[in-house]
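Here it is, the structure in full.
Left out: one protein chain. Kept in place: all the others.
First chain written, first letter: the chains are A and B, and each begins at residue 1.
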Amino acid sequence: MKTQIKINGKIRTFEVEPDEYLVDTLRKHHYYSVKKGCDTSSCGVCTVLLDGKPIASCSYLSVKANGHAVTTVEAIEEEATILAKLFGKEGADQCGFCNPGLALTVYAMKKELNNPTDEDIRTYLVGNLCRCSGYVSQHRAIKAYMEVI
Amino acid sequence: MKCVNHNTGSIDGKGLMLGRPAYTNDLADPNALTVKVLRSPHPHAKILNIDTQKALSLEGVECVLTYKDFKRIPVTRAGQGYPEPSPHDKFVLDSVVRYVGDDVAVVAAETEAIATRALELIRVDYEILEPVLDFEKAYENESIIHPEPEIHEMFPIGFEPEKNVAAAYHMEIGSVEAVMDQCDVTATSSYYTQAQAHVMMEPHTANARLDFQDRLVIYSSTQTPFHARRIVSQALEIPMSKIRVIKPRIGGGFGGKQCLHGEFFVAAVTMKTKKPCKLVYTRKEVFESSYSRHPMRIDVTLGSTKEGELKALDVHVLSDTGAYGEHALTVFMVAGAKTLPLYNKVEAVRFGGRVVYTNHTPGGAFRGYGAIQGNFAVESAVDQLCEKLGVDPIEFRKTNMIAEGETSPVFAKMGEGTEGTAMNMDSCKLDYCVDRGMELIGWKDKYPRKSISKTKVRSVGMCLAMQGSGIPYIDMGSAIIKLNDTGFYNLMVGATDIGQGSDTILAQIAAESLKTTVDKVIVYSSDSDLTPFDTGAYASSTTYVSGNAVKKAADQMLEMIVEEGAKALGVRPEDIHFDGVILKVNDTDTSMTLESLSNRLFYNEDQKQLVAANSYVGTKSPPPFMAGFAEVEVDIETGEFKVLDYVAVVDCGTTINPSLAKVQVEGGILQGLGMAMFEEVIYNKNGSLITNNLMNYKIPTRKEVTNIHVEFADSYEASGPYGAKSVGEIGIDTPPAVIANAIYNAIGVRINSLPITSEKVWAAIHNKEK
Partner (left out) sequence: MKIKTYTMPTDLEEAYQLLQEKDAGIIAGGAWLKLLPKTLTQGIDLSGLKLDTINETEENYTIGSMVTLRQIETHTSLGTYMDGVLQEAISHIMGVPIRNIATIGGTVAGRFGFSDLLTPLLALKANLVFYKKGQVTLESYLKEALKEKDILLQIIIKKEYGKAHYTTVKKTANDFPILNVSITKIGTHFRVAVGARPSAAVLATKTMAYLNENKTLSDDIIEKAAKIAVEEISFGSNARGSKAYRTQLCKVLVERGIKEVAYENTN
C-alpha cells in the first residue's frame, strides 16, 4: 500500500504491507536510530514522535502513519546533544541502545509537562526500559535537562 | 592524575544518543538475506524425518539447512579460552532436540516474511523422548540427555553424560565433619535460585558476508570476538585465517553475549549461498533459545562457637545447566570461590556438588555468575546463624570476615575450572565499607525493624560480597597504540566494550600514561583482523587485565616518543622532559612540540610509524569488595514491599572514571534486585517457558527502586592500572541476600527461594499466623 509519511520534515513515499509496523518501515529505509528491542510493546527503544507525540513504532501500523509527521532523533540533534552531555556527566550513556528512543520521549515530556516532580518524570518514562544503568544516573541527567532553558 | 579518576564523559555517548548506525543490525549488508531458525516445540525429541522440499521451492528462499548439512563436530559455544572447561556437547545442528526452542533447521530468504513462511512449510516428524524437567531428578535419570558418542570434556571436569552430569567437583580444607562436631551452634538450610534472564536491550544479532578476498566476515553482537572466530572455525572447519569477526557497538551483554548464538548459522548460510545474510533474534528467542543464569539448589551448613567465631563452612551445590553444558563447571565453582574466602578464619571448609543436564534452556555466563547464587545462600545462612546465636549480624561479620593483608586457603585451591592462585589481599577496605554503609543506611536506628502503622513495617538487611578481577594466568589482554601526524593516537584493543564504557576508561588510562587528553586517543574495539587479542569482556577482567595492557603499551609509546624527540633534538633521551605536548631539553630553552615531532616522523626525516604493542596476563585476581544494605517497607496485609533505600559501599581500588564506575554498581544492584524481587521464571509442565517475553518476565522499570546510593572506599590496588580493580560484577552480588535478610528482619520468616515476590512474602506471613 502506498503510504506517504513526512519524516523529519521531508515527505517520503513507501510501499508497505497492510500489517507492516512503522519500526520496520523506518529501519528498512535506513532510519537506523530507531531500534527494535522486543515484540510486545514493552521496552520503548522503538519510540518515535508522531505529530509530536511519542509512540511505540513497533506497535503502530505503517499505513496509519499515512499523512502524518514522524520525527526521529536525528531531527532533534541539538536537544539530544544537550541530553547526551548530561548523560555523559552522570555516566548514564551505557550501551546506548535505548537512548535515541529515550531522548525522544524525554524531549516530548519536556514540552508537555510543566515543573514535573520526580514521580511525574518516572511515570512518564516508565515504558522506556534500560537494563544497564539502574536508572538513577539517567534520572539525575534527565532532571538536569528539564531545568535547561 | 589528569585523566584517571576523572569524569571525562564517555567517548561515544553523544553519537549513540543521536542514533548513528553502530550496532550489528545497523551494519548488515542492505541486501542481506534474512536468516530464521526453526525451533523445537518439544523439550526432548528425535527428528525422524525432516522434509524441506516445500520450503525450498518457495520463491525467494535461498537455502534451508538441517543437521544433514553439517559434519558431526562437537564444540562448546561457551566463548572461553582454549581448551575450554566446558564439555564439547553441541553440534551446530543435531538430529536430537533437547529443549523447547532448540535449533531444528535454518532458513535464509530474501525477506523476513518469506523466511517466516518457509519455516511454516518445513515438515518435521518427531519421536518424543522422555524429558528431564526437574533438575533435582536429573542425576542418574533413566532418560539420558546426551548419549552421543562423540561428545567429550577437554580436561577432567567430572563429565559423566551417562548420568546426566555435565561437571562435578569436590574440595575440602581441614575436616568439616570434625570441626562441625565441635561447634556450639550450627545452621543448615537449602536455597534455590532461578534462571534469571539477561534482558540486554539489543537482541542477539549476527550477520555475515564474503569479502573481495573471499574471506568470511562476521559481524556479531559478541563479548568475545576472538573466541567466536576460533569456535566458528572449529565447528564449520573453515581455516581461522579465512574468518574475520567484527564486534561493533554492543547493546548490552551481561555475559549473555559471551557464548555464541547465531554466528554458526550466518556463517553456514553465507558459505553455502555466497550471499550476505543476517540473523536477529526475536525477544522470544532471546528468552527461550539463548542462555540464562544457572538455577541452583545450594545447601549450606555453618558452624560456630557460642561466642560467634565461625569455624566451619560447608556448601553443597546442585546446578542446572539445561540442555548444554556451557559454563557448567565454572559458574558452579564460582559459587564457592567467590563467597567462601569472605570468611577466611574458619578451620574447615568444604565445597562440592554437581552440575546436571535437564531439558531446559541452557545456562550460560551471566554477570556475577555463581557468586550471586553462592552469596544469596551463604549470606542468608550467616544471618540465620546469627539469629540462632543471638548476636548482631554485623558484629559477627566484622569478627569473621577477611581483612587487608590476609588470605584464604580457598584462593589456592579453587579457580574457575582449574586450581586456583594463592594471593594476599593487598587491598581490602571491607571494614570501612561495612562501617560507612551502616552509617549511610542508619542501621543503628533502624535494625532490625520498626512498625510504621498497623499494616506497615520497615526493616533493614545487609550482606558482604567479593568478586575477582579476571582469571589469573588465563585472561589475557593486549593493546596497540600508534602515533599519528599532528600528534594524536589510535588505541586498538581486543577488549570489548559492551556498553559498560570500557572504550572510554581504556582511553583514559592511555591518555594518563601519554600525558595527553582523552580526545587525542581514538579507540577502536574490536576486530579480529585489526585489533590485538583479548579474551573478551567477561570475568570482570577489562579494567584490570586489558587496562594493564593498555598502560604498558602507553608507557612504551611515551618512551618511543621521548627517544625520537631526543634524536630530533640531538640530545640523550634522559635529557628530555615531555609533558604530553612539548618535548623540552632539560635546563635549556630548546624544545619541540609533539605535533612537529610526529609530522617530522611522517613527512620529513627519520620517517617511521611509531607503534607500541603490549599484553598483560594477571598473576592474581584482586577481589573488589562491597557491603550492601537495604531498607525495606513491607505491607503485612498484601506482602508488597518497597526498597526505600539501597546503600552500596564498594572497594574497587581506584575508579578510573568515577561516574562510569558508579553506574556499573547502580546498574548491577538493580539487575540484582530484579533477580531478588521480580524476575520470576515459569515453565509449564510440558517444558515450555511461559516467561518468554517482556510482558511476562518483569525486569525493573524506573519506578521500582529509586534510591540507590553508591560510594567508593579510598583504596589502591598496586597491581592494577593506576590502582584499579574490577567493578563490573561486584554490584550484582548482594541484593538477593540483602533483601532476604531485610524481609526476615521485617516479618520473622526467611524466604529461601528467589525471587522474593510479594505473594511469597504474604504467604510466609499467612502461614506463620496459622
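We take it that contacts are C-beta pairs under 8 Å (C-beta built on N, C-alpha and C of every residue); 3 or more make two chains touch, one makes a residue touch a chain.
As the structure is a prediction and not an experimental result, all values here were calculated from the model.
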{"item": "Sole contact to the chain not displayed, among A:Y21, A:F87 or A:Y107", "value": "A:Y21"}
{"item": "Chain not shown: contacting residue from B:D29, B:D575 or B:E640", "value": "B:E640"}
{"item": "Touch residues of chain B, complete complex, unshown partner", "value": "637-640, 678, 680, 682, 690-691, 695-696, 698-704, 757-759, 762-763, 766"}
{"item": "Chain A residues that touch the omitted chain in the full complex", "value": "1, 18-19, 21, 39-42, 44, 47, 50, 53-56, 58-61, 63-64, 105, 108-109, 123-129"}
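By definition in this document, only the chains that are shown with their structure count from here on.
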{"item": "In the complex with chain A, residue positions of chain B that touch it", "value": "7, 9-10, 12-14, 16-23, 25-26, 30, 113, 198-203, 249-252, 254, 280, 282-284, 498-501, 657-663, 666-671, 693-695, 699-703, 705-708"}
{"item": "Chain B contact footprint on chain A (complex, rising order)", "value": "17, 27, 30, 32-40, 42-43, 45, 72-74, 77, 80-81, 83-85, 87-100, 103, 118, 122-123, 125-139"}
